[in-house]
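So the structure is just underneath, and the comments pick up after that.
The complex is shown incomplete by one protein chain, all other protein chains being positioned as in the whole.
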Amino acid sequence: MATPNQRHRLRDIDNTGFGPNSSVEGGRLINPDGTANLKKKGIPIWERISVYHTLLRMKGKHFLLGIFLYYTAINLIFASIYFSIGVEHLLGVDGAHTPFERFMDAFFFSSQTLTTVGYGHVAPTGMMTNAVASIESLVGILTFALVTGLIYGRFSRPRAYLLFSPNVLISPFKEGKALMLRVATYKNNHLTDVEANLTLAVHEQENGKTQTKFYPLKLQFAKVNSLPISWTLVHPIDEESPLYNYRKEDVAELKMEIIVNIKAFDDHFSNIVQQRTSYTYNQLVYGAKFLPMFERAESGDHTILELDRINEHEMVQLQEPEPTSA
Amino acid sequence: MATPNQRHRLRDIDNTGFGPNSSVEGGRLINPDGTANLKKKGIPIWERISVYHTLLRMKGKHFLLGIFLYYTAINLIFASIYFSIGVEHLLGVDGAHTPFERFMDAFFFSSQTLTTVGYGHVAPTGMMTNAVASIESLVGILTFALVTGLIYGRFSRPRAYLLFSPNVLISPFKEGKALMLRVATYKNNHLTDVEANLTLAVHEQENGKTQTKFYPLKLQFAKVNSLPISWTLVHPIDEESPLYNYRKEDVAELKMEIIVNIKAFDDHFSNIVQQRTSYTYNQLVYGAKFLPMFERAESGDHTILELDRINEHEMVQLQEPEPTSA
Amino acid sequence: MATPNQRHRLRDIDNTGFGPNSSVEGGRLINPDGTANLKKKGIPIWERISVYHTLLRMKGKHFLLGIFLYYTAINLIFASIYFSIGVEHLLGVDGAHTPFERFMDAFFFSSQTLTTVGYGHVAPTGMMTNAVASIESLVGILTFALVTGLIYGRFSRPRAYLLFSPNVLISPFKEGKALMLRVATYKNNHLTDVEANLTLAVHEQENGKTQTKFYPLKLQFAKVNSLPISWTLVHPIDEESPLYNYRKEDVAELKMEIIVNIKAFDDHFSNIVQQRTSYTYNQLVYGAKFLPMFERAESGDHTILELDRINEHEMVQLQEPEPTSA
Partner (left out) sequence: MATPNQRHRLRDIDNTGFGPNSSVEGGRLINPDGTANLKKKGIPIWERISVYHTLLRMKGKHFLLGIFLYYTAINLIFASIYFSIGVEHLLGVDGAHTPFERFMDAFFFSSQTLTTVGYGHVAPTGMMTNAVASIESLVGILTFALVTGLIYGRFSRPRAYLLFSPNVLISPFKEGKALMLRVATYKNNHLTDVEANLTLAVHEQENGKTQTKFYPLKLQFAKVNSLPISWTLVHPIDEESPLYNYRKEDVAELKMEIIVNIKAFDDHFSNIVQQRTSYTYNQLVYGAKFLPMFERAESGDHTILELDRINEHEMVQLQEPEPTSA
């Protein structure tokens, strides 16, 4: 294993935003979806949660289901109010109906008011019913103003649409080796001025306490002008790398985490987009290299990028560093 | 007290945007919510106030109340118009009603027109009433277009959601001491490329006039990559600090103000967010240090950040600087 | 007058985006509202004009008038269609009416359809009328979707809300003099990281042709952290200034134009905002200095900024540069 002395000549960094004591034995700092592996407490949930952004990030089907349930709930509430005032104030409702039927008449009148369809074959009479209907139509308009904003917000939310290779490889590189991972945009979006940032987190034993140390992983190219095809991020494992003295056995032993952050300008949104992910030690493949994921189209006039091959790699022999004497 | 000579070797800065004469005896420059403690005059209020942003920053319940009052007011206005034209032009209104009842019929017809529910059991006849109803429905649509925009604007307005510690501490730091304050995001948002900026404002007597001087307070780390947990801003009080020669007594005596500005990129909004606050001298605690506000979850697989402990600190003894001879 | 040699030691700049031949004798390059004094030709107007932005920048009353006229026009068109199909297909219209009355019935039915009020006391029958009404209600919804977007766009359009002093002064400054102009935000908005940029354009005779030369005017402070109160932009007229050798007579003689650009981050919009203006030679006051435009509130706890005093200045004597021998 690497001697502490050798690795510690490398300066760890303190400006990651994670404290040195934030380490969680067996846990990870960043989840694969880029969120921090963290829970907040101490203030009420409605202050801790951004409702708007939760609704924006919710899956489409959950969002639609939520709207449907909300719509039903509001109608049930107003139907109950109309029902308790008396359906006889709803002009056009047949008084001969059963209570259930009358409730449903109130329910459908409510939905016609909430959506502002207002056919009018059922219509409100009397102060109370009219006032409630007047408020309900206002509620309807405000609700759907909100829904309009949410739907627009969901679609227009800037996202990088990046696909990361599920594995990070230790591959042959020049005379030595390098840590490599691959990234590509999977939508018809176009990124320019793309910047990548890799940070290694190692949970180290120091004076009997577990300390989390952070090391920047320098990239061969940390910035590309545009990202039309795939991009292989290459961290050369040279003498300046914190991974220099690790051997195959160390990689399995150490509970490393590699935090990846990509920031770029997106043409679609004309906005900065950002996506993060993190790799833990068990996603690392020692001695492998990526295979090309694009090829020339048969017609010869364009390139084809095969996104399902983003993780395609083959195992190769690596030259191990010689054991160092402590 | 610190000798002016010693402090004045430090260069004050002029590019804060506050003039040297903007000092207000006993007042502050920046309010705790980050707005400038300033009133503007000389042009009409509707030119001085951004109505849109006032509506955006208004509390939710005030905003809803405002909409409700607006809705009632518009309906009262149009009801009065229909009433003065004559409710006999509203088809379906019973002429046998009392004037109050007839006014209310006009009121509810107005609300049905404004919200475009338009049940039709009451309907306009005659040129005048039809024309007014036609205009009211246009007003309704424009109003609710505006409300849709406002509601979207309220939700989508980029904010940093930062919680600052109510106190700023003078804490032990390395061999000396440091000024410290703590900040954390209190929502499920994620900030990256976070930059902090601290400025000290001191109202000094100079030639019998009160002058406001500004000094930058250099931070140990002025930038962090991300802000998943809390961040303690540390200004080391070393020889280069404008606070270097202050002792405990001076702090109480001087009417200092510390202006804090945090700027970051927010993942939720994909936008730059910014939040400011300011601490006055009576928020400063001399001789105290912050206690940790996060801990490992019992399950061991994530970290818990306790937001109600952001100001938790304990008193400690500080080594006082030796009295200087003037 | 300044000898060309002396001024030409200063390097003019070519990267203003204005070509050297863009000079217009007696005209200006930038209008006071910041737009370029330029017309485009050669492609159809609908390709040259951004309709959206024209509607966004239009005055509020013109915008409302435009919507009202559009609303009337669309209703007239659809009323004509219903009328030509035959109002007998509009259930509820009294056939005994005069043609004008019947047209107005069609007009009001149209407005009820366009706004989707749809009272229903007049309702479409027959294939044709139904189909037209069906299309009109779609048109109505699309139109008001557009209007919603426009209203939101108008309110949320980032603007700097900067008030510039109508005059630019040559004031005493240190041992010499300086060119000064004053700027302040006139709304309750807050700008940070404010950058100012001044460019001098001079239309010079060279080889019998009028050439426009551009010189940067260096500012004492080109950037301030925030802009809570007014900011006086100061260009010291020292040896490095292109204005160094000008005397009072030259200023009147030369057709100078000073282009001012302010760029800042605005807290309200969380966006970069920018505002430009330009001063021509006849807005320049030689020998004057600005008077303060803010003062302490009587209550003593805040500052008052008097926006109507932005241009308040008093005449002062300037030390003229000694005549230079060519």
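Note that the chains are named A, B and C in the order they appear, and that numbering of residues resets to 1 at the start of each chain.
The criterion applied here is as follows: a contact is a pair of C-beta atoms (placed from the backbone, for glycine too) under 8 Å apart; a residue touches a chain by one contact, two chains touch by 3 or more.
Predicted, not measured: the structure shown is a model, and the values here were computed from it.
**Student:** Kindly name the visible chains that come into contact with the excluded chain.
**Tutor:** A, B, C
**Student:** Looking at C:P32, C:P158 or C:G176, which residue reaches the missing chain?
**Tutor:** C:P158
**Student:** Pick from C:I74, C:L146, C:A222 or C:L254: which residue touches the chain that isn't shown?
**Tutor:** From the options C:I74, C:L146, C:A222 or C:L254, the contact with the absent chain belongs to C:L146.
**Student:** Have a look at A:R57, A:H121, A:K218 or A:R247 and name the one touching the chain we're not showing.
**Tutor:** If we include the chain that is not displayed, A:H121 is the one touching it.
**Student:** Among A:T98, A:S270 or A:Q317, single out the residue that touches the unshown chain.
**Tutor:** A:S270
**Student:** What does the interface between subunit A and the hidden chain look like in terms of residue numbers?
**Tutor:** Its contact residues with the unshown chain are 67-68, 71, 75, 104, 108, 111-112, 115-122, 144, 147-148, 151-152, 155-156, 161, 186-190, 192, 194, 221, 223-231, 265, 267-268, 270-271, 292, 294, 296-297, 300-309.
**Student:** Identify the residues of subunit C touching the omitted chain, counting contacts across the whole complex.
**Tutor:** For subunit C, the residues touching the absent chain are 14-19, 21-22, 24-27, 29, 34-43, 47-50, 52-54, 56, 91, 112-113, 116-120, 123-125, 127, 130-131, 133-134, 137-138, 140-142, 145-146, 148-150, 152-153, 157-159, 197, 199, 261, 263, 269, 271-274.
**Student:** In the whole complex, what residues of subunit B lie against the chain that is missing from view?
**Tutor:** Given the touch definition above, subunit B has residues 116, 118-120, 148 touching the missing chain.
Heads up, the rule we're going with is that only the chains that are shown with their structure count from here on.
**Student:** Is the contact between subunit A and subunit B built from the same residue numbers on each copy (over half shared) or from different ones (under half shared)?
**Tutor:** different
**Student:** For the Cα fit of subunit B against subunit C, please give the angle of the superposing rotation, nearest 5 degrees.
**Tutor:** 90
**Student:** Centroid from C-alpha atoms only, then distance subunit A to subunit C, rounded to Å. What do you get?
**Tutor:** So the centroids are 40 Å from each other.
**Student:** Mind checking the centre-to-centre distance between subunit A and subunit B? Centres are C-alpha means, answer in whole Å.
**Tutor:** 28
**Student:** Going by the touch rule set out above, which residues of subunit A reach two or more other chains?
**Tutor:** Answer for subunit A, listing residues that touch two or more other chains: 116, 118-120, 148.
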